[in-house]
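Here the complex is missing a single protein chain, while all its other protein chains stay put.
Entry: subunit A
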Amino acid sequence: MRVRSVSRGVLTVAVATVTALVATGCGGSESSSGGGGKKLNVYAWAGEIPDTVVKKFEQETGIDVTLDTFDSNETMTAKLSSGSAGYDLVEPSQYSVQQLVGQKLIQPLDHSRIKGLDNIADKFRDPSYDPGNKYSVPWIWGTTGFAYNKKCIPSATSWKTLFDEKHKGKVYMLDNMLAAYIAGLQVTGSRATSTDEGEIKDATEALTDQKKMLAGYNSTNYPQLLSSGQACAAQAWSGTAMAKVVAANPDVEYVLPEEGGSLWTDGLAIPQGAKNTDAAYQFINFLLRPEIAAMATDDGGSASANAKAREFVKDKKALENPAVYAPDAAVAKADFLLDPGAAMKHFQQGWTKVKAS
């Protein structure tokens, strides 16, 4: 008896709270459909849409922006796949755009509602991963190359540096399957975009052999390890972290390898079922303004895909920093890393083999 009446009271409180939580979570959000609403929910890479840009947009338009960040394209895709994410604008990388289109998770853009698309650099207009920029507007771009410390390696131009036994225990590779395979494929004479099973197999062997002389796989603090001299060379992504170290330490150099390396972009796309499409288009147009796009470099440390933005960049050193804006000659040789499609299983099997070796 004693337990029954008391537990009924406690149960009522618990059930009421959980029910309230579920009930308020169901039935859609309050944001207006089709646009016109004063809300915009954005899901982007951390730091790539600077806080200063968001605040300026809010002041200009009165639209309340909620900016959430993700750690990988896969996390973002999983959220959109659930159908309950509630985002109006997302920032997928180039290969992710292809995947999202394939899964019908993003909608075609209405180009009549976009102003300033001609500000985008030629390299990123009509790209191989999104012909005619039908689904995405390039915002940030970068490269996958490598960096080295000149005190350890006086000069380096090839991926072979990262496979050289001379630097055993002093080399790091990115802890990312597709990034590692860029080096693996190119060092064995293939293109980074290869989906050929035989070429992937050769790359797997090269990466397996390389693993024996690596210090490890690292996607986080490799710029610091290079700067402090703990690492001689490391595969690297261009962008904020690498750029800071290159700017601060003259001994650290970032290069796109002579084999090509690869290009990546993070663009803006509108998910299927987005509720605030008007606000999303307003934000895209705002970001396409050269003076705003320049803030991606000044405040975010990233390279803008907006060609006209360069004139507005205040930090002129960033324009010369190869870990932000890679030289045009090197960029011309680099391919966009594309979605491997059906060949993904070969990469996954190979990567499992590399990691297990």
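Odds and ends about this structure:
We take it that a residue touches a chain if its C-beta (ideal position, glycine included) is under 8 Å from a C-beta of that chain, and two chains touch if they have at least 3 such contacts; residues count from 1.
Rule of thumb we're sticking to: contacts and distances are computed from a predicted model.
The listed choices are "Transketolase", "Multisubunit sodium/proton antiporter MrpF subunit", "ABC transporter permease" or "LPXTG-site transpeptidase (Sortase) family protein"; the UniProt protein name belonging to the chain that is not shown reads "ABC transporter permease". Only one of A:237, A:254 or A:286 touches the absent chain when the whole complex is considered: A:237. Of the listed positions A:103, A:128, A:228 or A:357, the one in contact with the omitted chain in the full complex is A:228. Even with one chain removed from view, subunit A keeps its contact list with that chain: residues 1-7, 9-11, 13-14, 17-18, 21-22, 24-29, 41, 45-48, 51, 66-71, 75, 78-79, 81-87, 219-220, 223-224, 227-228, 237, 239-242, 244-245, 248, 301.
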